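Removed: one protein chain of the complex. Kept in place: all other protein chains.
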Amino acid sequence: MPRPTGRHFLQIPGPTNVPERILRAMAQSTIDHRGPEFVELWNDVRAGLARIIGTKGGVVLYPGSGTGAWEAALSNTLNPGDRVLMCDTGHFAAKWLEMASQIGLQPEVIEVEWGNGADPEAIEAKLKEDENHKIKAVCIVHNETSTGVASRLKEVRDAIDTSRHPALYMVDTISSLASIPYHQDDLGVDVTVGCSQKGLMLPPGFGFNGISDKALDAAKSARKARSYWEWTAMIQAAKSGSFSYTPPTNLLYGLREAVSMLEEEGMDNVFARHDRHAEATRRCVRHWDLELVCRNPEEYSSSLTAVWLPQGHDADEFRKVVLERFNMSLGNGLGQLAGRVFRIGHLGDFNDLMLAGTLSGVEMGLAIAGVPFNKGGVQVALDYLAGNA
Amino acid sequence: MPRPTGRHFLQIPGPTNVPERILRAMAQSTIDHRGPEFVELWNDVRAGLARIIGTKGGVVLYPGSGTGAWEAALSNTLNPGDRVLMCDTGHFAAKWLEMASQIGLQPEVIEVEWGNGADPEAIEAKLKEDENHKIKAVCIVHNETSTGVASRLKEVRDAIDTSRHPALYMVDTISSLASIPYHQDDLGVDVTVGCSQKGLMLPPGFGFNGISDKALDAAKSARKARSYWEWTAMIQAAKSGSFSYTPPTNLLYGLREAVSMLEEEGMDNVFARHDRHAEATRRCVRHWDLELVCRNPEEYSSSLTAVWLPQGHDADEFRKVVLERFNMSLGNGLGQLAGRVFRIGHLGDFNDLMLAGTLSGVEMGLAIAGVPFNKGGVQVALDYLAGNA
Amino acid sequence: MPRPTGRHFLQIPGPTNVPERILRAMAQSTIDHRGPEFVELWNDVRAGLARIIGTKGGVVLYPGSGTGAWEAALSNTLNPGDRVLMCDTGHFAAKWLEMASQIGLQPEVIEVEWGNGADPEAIEAKLKEDENHKIKAVCIVHNETSTGVASRLKEVRDAIDTSRHPALYMVDTISSLASIPYHQDDLGVDVTVGCSQKGLMLPPGFGFNGISDKALDAAKSARKARSYWEWTAMIQAAKSGSFSYTPPTNLLYGLREAVSMLEEEGMDNVFARHDRHAEATRRCVRHWDLELVCRNPEEYSSSLTAVWLPQGHDADEFRKVVLERFNMSLGNGLGQLAGRVFRIGHLGDFNDLMLAGTLSGVEMGLAIAGVPFNKGGVQVALDYLAGNA
Partner (left out) sequence: MPRPTGRHFLQIPGPTNVPERILRAMAQSTIDHRGPEFVELWNDVRAGLARIIGTKGGVVLYPGSGTGAWEAALSNTLNPGDRVLMCDTGHFAAKWLEMASQIGLQPEVIEVEWGNGADPEAIEAKLKEDENHKIKAVCIVHNETSTGVASRLKEVRDAIDTSRHPALYMVDTISSLASIPYHQDDLGVDVTVGCSQKGLMLPPGFGFNGISDKALDAAKSARKARSYWEWTAMIQAAKSGSFSYTPPTNLLYGLREAVSMLEEEGMDNVFARHDRHAEATRRCVRHWDLELVCRNPEEYSSSLTAVWLPQGHDADEFRKVVLERFNMSLGNGLGQLAGRVFRIGHLGDFNDLMLAGTLSGVEMGLAIAGVPFNKGGVQVALDYLAGNA
């Protein structure tokens, strides 16, 4: 097989295609993280990230990953044995849940058939039942990256409010932030969990939390042992523009550039673009006569689309064909979806022709892999894109 | 209009999409062009370029452009007033012809309707007529970038041989080299003219000549005043791994990488890839019911496809729509084709999905610009690509 | 004040001057961390890092920092309430000690006057006293970055052996690895703690552990709650060339390059170079008649040199002069040394002329800041470097 040529299509739902502006920004020489130039960088970046998150509260950023930011959220606010309400909406929700157990919390799980989002009614019921307020937090994955389902955060907020429950509201925005509308303060979220390599268009390497005053108060009394993830030291250090340990300087260069790019485009345009690409993708998939993993149109994800392969066809074999023949990476099925589902990422730095190339690669791959499908999906997507461009 | 997002599709027929390997190679610090490290670089690069050109003869490289390499070819071998036989196959052939006049040569022109390649029969006739051998060179543009027509170099060589004419054979391979099969020595070409920004996948910035012994002999007696373009000093300097003036060091880094990339892929694979993308493009264009500029299937270019817009439609307006809506640059009509033709570059570092995106952008652009066409060309291209991938 | 020109001298003891080879390696596009190309990268990098650490045991790498790798070392092997023996040799030893407390361990502290290394005799005495083996680990900072003191690891190992104590031996090699000789297996170290931004010449962004079989056994029974830092999942994932969460792909590109650079130079040459630059620096400092923080010649650090300013002179004011006038960052005094000490980093990608520039900047800065000193230190360093180059 000859060397792959041309640009790789990285159409997994993150890491996303890092734009060259960001790669170049990150290629700047590392500076003294205790010098005046760093202070300016870090202050800029923190303010920018707060705007993206939509909060006037604190922002804490860790060299790490989204997984680390999950742990930070839980370990700063909760005590060993605390109950946390979680919805098993997919592979990543399940991983967060597993983490909660590992670090000594007691997850209360609402089972959800994968393909659906968090269930606001069930949440409300659970919270109402919990008269003694043993549940200390409600933890929701905004956009479940394994299924392409976006939970209805506002309805979950309403459920908490209606049940007059004091639980903290924590949201994983890992694959939604800067792709799907989100505003921590407007949604009354207490802890936002995010990371670098999705809508922010950066390579992987940092995770972060947006933190409400209520969460910060909880942190004061939380006895859970923690050191690396400790918010207080970070927030204290940030006041003087510094970090409690060595910061990921070059990623911060990239983040500064990412915030600029997003704001040059305008966040509303960013969201509209993601919506449009997701809709084009779904129309294409429907025309192929393949089934979406996401069941509820209200919960369609604008970041990615997860698709079932027909029974008897191996999604990983199909993805291998696409990689080898068309130099494109698609997302695999995770957990119970392994081998049965593939995922198309259409988030981050993306445009119509990249999407056209992506869908073309899927359509040709289906043909070559011998998966039965209805030809012409790309054409349907193009019709949609041309009509609404 | 919001900021364009995603990767720009640079689908003009050169400069082509520079692969990041080359951009990064070129971002290395400049070195002393008189030091030992440069000697190694320059020797490597010269040998690699000779392999790509297909010659055991000399190779001279100039900071400059393809235009400069045209001038070098003419001014090193010819004397003021010399007659040169040229075919007016398109805009670039016409420019080379204009240059020949400007620098004091007498071009003998074979008129060709644009859309056709150089006419071997007419060349043979002209050479036979020229019993006194006043014609000193036959100058052919291998791949005419303005029309997407590849002249039949072997037939031209045969025409020269049949007419037993001693004229030098000069070939502009600017948009063919490393895209369309070419081998200077096998074709009996005396001077090859090429540059960086097409099949070599580099940014613009240098031109070069491959030089046969016969051409070198001609250079010894050529009295045409020249300094910058002088071969002899260059060839002399190259013997010690140096340059007669300051070389374009960073582009040489890129060229070393380009040669590696091409040879990793294998030149036969490179050519087959270009053929395949060109064929897919033509099938798409035919399905759209648009007309190719190239008339003769034997002369189809594998580097680019030039396409007529129907009467009454402005190709530049159409290209503007494509640029603004789809972040893609297409080639414009040049010379007599201005406003009536657009050109799709499919050369350089390219792959199936980039082509799918490219053709999708054209198809959507036609729809939006109100150009009448038959929908479904992209689908036809995909069918071809999937069947032959 | 005009814009600073030329190359910044980043002479803090880490992050170090990242060589352009590494910056360019890191500027490659991010790839699918679940695809075959990643497997190859990650296997390469892990093997390379194991060679640098000097271990045939496991290597676990985290998106994070050295601080995170400290926490990983402690939390994977120990149980809440476990006693750990630590020496307060400087600011970073003190921070590790503080972390041990924060996460629920009981540090047993051997006080050391800063400027000295870990005291093998005191360690031996403590371990002998601990007849019931309540001490579960001996934790040593190899090179204390705040004082420029390299502890004698072999003597500490001997102390543990002599006292026949089963405690794990953990070593922080953050500012020693790839600068000062270190070999985990030969030294009988159980857990190595390291990170990216010092001798490995990378930007900050990951930490890692080298892990002996004994440490791995301890991890099986350690009940300390952990998730992000959990070794087992990491080691399990690594068997198939994957990661338990999203890896810091672009830093791994850089690490691959770093390992190549170090091995091209040869580790013995790397160490000899650091020794030589450190010796030149100390001769220079002595000529200036300034005092080294490190008291014991056997414990001189080859990574950095920490220097006392005379009483009444503010080290931070001096560093500010150097930064503003000479575009060089020096390390500050930390903890009890704040304002009284400055630190010269001479580790990582460095050479004689960079050192000459560095020492020149210090000498000129001393003059301008009005610090009393004996002129001519740079000359002394040059004499040494020229004599031994």
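Per-chain residue numbering starts at 1, and chain names A, B and C are given in the order in which the chains are listed.
One rule holds in what follows: a contact is a pair of C-beta atoms (placed from the backbone, for glycine too) under 8 Å apart; a residue touches a chain by one contact, two chains touch by 3 or more.
Fair warning: this is a prediction, and the values are worked out from it, not measured in the lab.
Undergrad: For the chain not shown, which residue from B:42, B:62 or B:373 touches it across the whole complex?
TA: B:62
Undergrad: Among C:104, C:181, C:194 or C:357, exactly one should touch the missing chain; which is it?
TA: Going through C:104, C:181, C:194 or C:357 one by one, C:357 is the residue touching the chain not shown.
Undergrad: Which of these, B:187, B:238 or B:251, touches the one chain of the complex that we don't see?
TA: Considering all chains, including the one not shown, the answer is B:251.
Undergrad: Go through chain A and note every residue touching the omitted chain.
TA: Here the touching residues of chain A are 20, 24, 27-29.
Undergrad: Which positions on chain B touch the chain that was left off?
TA: Touch with the absent chain occurs at residues 7-8, 10, 12, 14-15, 17-18, 23-24, 26-36, 62-68, 71, 80, 98-99, 102-104, 195, 197, 203-206, 225-228, 230, 244-251, 323, 329, 332.
Undergrad: Using the touch rule from the top, list residues of chain C that touch the missing partner.
TA: 2-7, 9, 17, 19-20, 23, 27, 261, 264-266, 269, 273, 325-328, 349-354, 356-358, 360-361, 363-364, 367-368, 375-376, 378-379, 382, 385-386, 389
Quick note on the criterion: only the chains that are shown with their structure count from here on.
Undergrad: What is the chain whose Cα centroid lies farthest from the Cα centroid of chain B?
TA: When every chain centre is compared against chain B, the largest gap points to C.
Undergrad: Report the inter-centroid distance (CA atoms only) between chain A and chain C in whole Å.
TA: Here the centre of chain C sits 34 Å away from the centre of chain A.
Undergrad: Please compute the C-alpha centroid of chain A, do the same for chain B, then give the distance between them in whole Å.
TA: Spacing between the chain centres: roughly 45 Å.
Undergrad: Could you pull out the residues of chain A that touch at least 2 other chains?
TA: Within chain A, residues 17, 23, 27 contact more than one other chain.
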